[in-house]
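What you see is the complex with one protein chain gone and the rest in place.
Here the chain labels run A and B in written order, and each chain numbers its own residues starting at 1.
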Amino acid sequence: MRPQRNGLGAWIMIGAVVVYMGFLIVAPITALIIGAFGDGLTAVWQGITSQAFLRSLWLSLRIALLVVLVQSVFGTMIAWVLVRQDFWGKSFLNGLIDMPFAVSPVVVGYMLLLLFGRNGFLFPVLARLGISVAFSVPGMFLATLFVSLPFMAREMIPAIENLDREQEYAAETLGANQWTVFFRVIFPQLQSALLYGLTLTFARALGEFGAVLVIGGGVQGRTETTTLFIFRSLEERQFIDAYSAAILLGVFSVVIVFIADEMKRRHSKHLEAGEQAPVV
Amino acid sequence: MKKQFGLVLILVAGLILCGCGSGNTPSDENTVKLILGAYTTPREAYGQIILLFQDTWYEQTGQRVEFEESYLGSGAQSRAVVEGFEADIVALSLEADVNRIKDAGLITHDWKAGETKGIVTTSVVSFAVREGNPLNIQDWDDLAGADIDILTPNPNTSGGAMWNILALYGAALRGHVEGVPGDDPQAAEAFLMEVLSNVSVMDKAARDSILNFEKGIGDLAITYENEILVGRGSGQTYELVLPTSTILIENPIALVDANVDQHGTREASEAFLEFVYTIEAQRIFSQHGLRVVNQQVAEETSADYPPIDDLFTVETFGGWEPIMQDFFGEEGVYTRAILQVQGGE
Partner (left out) sequence: MKAAALLRGRKRQRSGWLLRLPSVLYLVVMILIPLAVIIQDGFREGISELVHQISLPIARHAILLTLWTSGLMTLINAVMGLLTAYVLVRYDFPGKRLLNAIIDLPLAIPTLVTGVMLVMLYGPQEALGHCLYDKFDIEIIFAPTGIVIALLFISFPFVVRNIQPVLQNLDQTPERAAATLGASSWQIFWKVVFPALILPILNGSLLSFSRAVGEFGAVVIVAGNIPLKTQTAAVYTLGAVESQNRLGASAISFLLVAIAFTILLITNAIQKKWETR
């Protein structure tokens, strides 16, 4: 049912929503952009080409990429197991996946500190192996892994639920082994969800702050991600550095999420239109 | 599509792996990496001193030294080192924070053995007020006024905060606060409570506190003279007010044996520790708002760092050990005061 003309009530509601979103979301973003370019373009450029920033960006990217790699494998696996298998403790596991979403990042960092700090349970073992986790990149990697865990699984579960089992049966009766079935029948159908999950995971990993602050310590030159760089720049009164980095991080995250959003939209349009994902 | 995807994954994995290799250990034997854990206030000073040290060391030995620096509230930094942060050198705000690391077994030499007893710089507790000093703050008694908004950090994490409390209490105890009888612990404690009840923001480190002040919070910030001078050096317009009676803030620096030996950086670390006492380094400190321990530089800069009428030290209270218990312990003077002040709201 398409609405005819919007009545007065409708316009009031629309106006309320626009004003609300304008104040809540658009205004702060605008303030940041204005503030960052307050000293001109060169200041911003210097900020984002400084060695400290680039080093922090490289660290953030490395951690995020590794996290994405691991989560894509495990997230898909977990989703598969939860959809296609039945076993004792399944609903508990299902609930567990959502926990990282609600646990405070500070608590995440602290949990890892309890495990890997000098007084932690796992410290003696790792010290003998010469591996440092607390106040090091591995610890930050684990923290980021924790907080980003739900995203991949939650995207893959509905995608796996919607798989076309007929094609799988058909392929199997034709003699295809499990690997072939996976790579040629199942995987193509999951691609779009996988990509979207990857993007969300990546954006979340890049933006992690509280947990990496606690477990990493923000040591310049060693455990400073872009978020921690922004935090430190604020403390050093290097405001343009902070704002420029914030804009870069924000814009980057928003762009990749928007692209993924758009791809998802297009893909679901394909499905609606009755096209199936290519089998080969 | 599948092939492209696979290729991308391999590329990504490759990037990560080759990225993982670099930046962890020095790639050649002519580079050594030192890790510095310091409190927040002298970050600009150490930034410059490090640059100078890198040049000097390279000239002397042909070895490159890289630094990893961390700046946190002194207490937070000290605890981080105990918790596992592998600093080779710690430069903290107060002796007690270094002793905490020593008590954890990570410092095994007598770090106070040197000429200056391990102290590399000094400062004094003072006030930052708005441009033009609109409230006409002159001394401690002005802080107990009715309508004044004060910033001071949280002693739980900040060394600077502890110095502030001791300066306040000490000045009152020594009879240098108008309206507060000297030698009267109860009166001093009452004064402490009055001032604390005017505190609106208690941030986690001295630097955070002054940044709040710069954001427009509060009428006055109790902080290191050093912090104020650095702020003014970067364009801030607040003014420095020195009270008639205040405590001498003595900042220690020490080498952390456990980490230094584990990293194999003893030679460079000891060199850096000597370097911070040289005239060049002490000059850099004084250019960044710190009072110095080097006599010559102190004389050179005496105009910028006026003497205080009544300057006392932690010895007034018997040293840091009793202070940690009597002031900041569970039944300590400060702990009691803050709970009373804030619990009553």
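Everything below uses one rule, namely that a contact is a pair of C-beta atoms (placed from the backbone, for glycine too) under 8 Å apart; a residue touches a chain by one contact, two chains touch by 3 or more.
Values in this document were obtained by computation on a predicted structure and should not be read as measured data.
The chain not shown here is touched by just one of A:Val44, A:Ile78 or A:Leu198, and that residue is A:Ile78. Only one residue in the set A:Val185, A:Ala203 or A:Ile240 touches the chain that does not appear here, and it is A:Ala203. Residue B:Gly75 is the one among B:Pro42, B:Gly75, B:Pro252 or B:Gly289 that touches the chain not shown. Touching the omitted chain from subunit B are residues 72-73, 75-76, 79-80, 82-83, 154, 156-157, 200-204, 208, 212, 215-217, 339, 342-343, 345. In the full complex, the hidden chain is touched by subunit A at residues 1-3, 6, 9-10, 13-14, 16-18, 20-21, 24-29, 31-32, 34-35, 74, 77-78, 80-81, 85, 87, 91, 93, 95-115, 121, 142, 145-146, 149, 172-173, 178, 203, 206-210, 213-214, 227, 230-231, 234, 242-243, 246, 249-250, 253-254, 256-258, 261.
Quick note on the criterion: only the chains that are shown with their structure count from here on.
Taking the mean of the C-alpha atoms as each chain's centre, subunit A and subunit B sit 36 Å apart. The touching residues of subunit B, when paired with subunit A in their complex, are 1-2, 5, 9, 12-13, 15-16, 19-20, 35, 40, 43-44, 66-72, 80, 82-86, 207-208, 211, 214, 231, 234. For subunit A in complex with subunit B, the touching residues are 58, 62, 65-66, 68-69, 113, 116-119, 123, 132, 134-135, 183-184, 187-188, 191, 217-222, 232, 234-237, 278.
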